[in-house]
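All remarks here apply to the structure that follows.
Up next, chain A:
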Amino acid sequence: APDDAQADEIKIGAIIAETGGAAFLGIPEARTLRMLTDEVNARGGVAGNTIKLIIKDSGGDPAKAVSFAKQLIEEEKVFAIIGPSTSGETMAIKDICDKNKTLLVSCASTKAIVDPVAKHVFKTPQNDSLAVEMIYLEMQKKGISKIAVAVGGTGFGKMGGKFLNEMAPQFGITVLENEVYDPKSTDLSSLVTKFMANKEVEAVVNWSIVPAQAILAKNMRQAGWDVPLFLSHGFGNIKYVELGGAALEGVFFPAGRLLVADSLPESHPQKAVLVKYTTDYQAMFNNEPVSTFGGHAYDAFKILCKGIETVGKADTAMVIDAIENMTFVGTGGIFTLTPTDHSGLKLEAFEMLTVKDGKFALAN
Partner candidate 1 sequence: MRQYFPLCIFLALVVLIQLVTQITETAFYLTQLTMSAYYSLLIIGLCTIMGYAGQISLGHAGFFAIGGYLSAGLTTHNLQPFADTGITSLLDKAGLLVSSKDLYGDTLLTVHPWIACIVAISTAVIIALVLGGPVLKLKGHYLAMATLGFGIIIFRIAMATPYFGEADGLSGVPSFTLLPGITVSGDFGARIINYYIAWGTVLIGMLLLINLVNSRMGRALSALHGSEEAAQAMGVNTARAKLLTFVLSAAYAALAGVLLTHYNGSIGPGEAGVMKSVRYVAIVAIGGMAHLWGALIIGTLLNFMSMRGLFGSYDDAVFGIILILIMLFAPQGLLRLHIWKHIQKIKPKKHGTA
Partner candidate 2 sequence: MLKIKNLEAGYGKLRVLKRISMHIDTGEIVTIIGANGAGKTTLLYTIAGMIKATAGEISLYNQNIIRTNPESIVAAGCSLVPEGRQMFSTLSVKENLVLGGYVQRKQKVDQKEELQKIYDIFPVLKEREDQLAGTLSGGEQQMLAMGRALMAHPKLIMMDEPSTGLAPLIVKDIFAIINRLRDAGNTVLLVEQNAKAALAIADRGYVLETGKIILQGPAEDLLNNQDVQRAYLGRDVSTEGAQCELD
Partner candidate 3 sequence: MALLEVHNINKRFGGLHAVNDVSFSVSENTIKAVIGPNGAGKTTLFNLISRNIEANDGKVFFQNKPIHSLQPYEIAQRGISRTFQNIKLFHGMSALENVMVGCHPKSRAGFLAGILRLPSSLSEEKMIRERAYEFLDLLGIADLAHLEATSLAFGQQRAVEFARALASEPSLLLLDEPAAGLNIYETAKVAKLITKIQQRGITILLVEHDMSLVMDISDEIVVLSFGKKIAEDHPAAIQQNKEVIQIYLGEDDA
């Protein structure tokens, strides 16, 4: 833990995949962190301390994440680490951070990051199980009970697949088909054909975070198959909608409210946060649309700041204490963190969204 007696600068490390296969996660995350650091420092810092952000590009490689975590902890003596972007990397450094009493706020979604709870480890993305619940509730409403599941071959997809299968019986749903596709897929028509061959399938869930998820949607429609298609909260990027074009019209997916900030009523507690983040981000980065991934980094950074502000200094144990008793309004939802819940988001963090005329819209 850093020596806080004379701390007028708080070092925060970030291990982010700015390059490599997960760059589509890491780049908005890194941008958001840089933007927020400047903003906070411009306002005089947190509890009187300026923040020094040290971003390490892991390229999505767990071995590098381990190396960087050790560097940040030991050499830089950072107060906390934000990231990594992927669950594999996070799991690789979870124990290292916990053993060495350094806060870790991950931007990856796997439930295993906070279950079992490690004292020093938190995460901001919504739990997959909640998103699954959202989808299954929607299916119940629509009277769908037999589904096929395709997941992208990443940590995100893996967890989604796990929960989709585990939770299906609770909702009276049967998963008839399961497939994992390569994140770098170029075409998925054989997968679609296989699903189609099962005439009982009433809906498809496509759980993925990678661009290839748009390919699956396209291939389904091209094969002339128009069962309802549900996507995960990893569909959080308007780019994917542009890619899928007409094929993505009418899909359903649960998501935080970041993507539909404009359509929220003024009274919604998240509205101000979301609109500010969106306008700031777009102003800073050339109108680049916001994605939920950047939002995860936003929440991680803000939770840390809020914790430090509450305590008034960067004392690890005290800040953890503060975070564990915190309610925080972020981009992903309203976090209620407790000693046993280091994720803090509930079902109401989600809305069910759809795509209408090439734009995100509330489904109901």
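Here, a contact is a pair of C-beta atoms (placed from the backbone, for glycine too) under 8 Å apart; a residue touches a chain by one contact, two chains touch by 3 or more; residues count from 1.
Inclusion criterion for the candidates: all candidates are chains of the complex that A comes from, given by their letters.
Because the structure is predicted, anything quoted here is derived from the model rather than measured.
Visitor: Of the numbered candidates 1, 2 or 3, which one touches chain A within this complex?
Guide: Candidate touching chain A in this assembly: 1.
Visitor: Which bits of chain A are touching candidate 1 when the two form their complex?
Guide: It is residues 18-19, 56-64, 66-68, 70-71, 74-75, 86-89, 91-92, 94-96, 98-100, 110, 116, 118, 153-155, 157-158, 180 of chain A that touch candidate 1.
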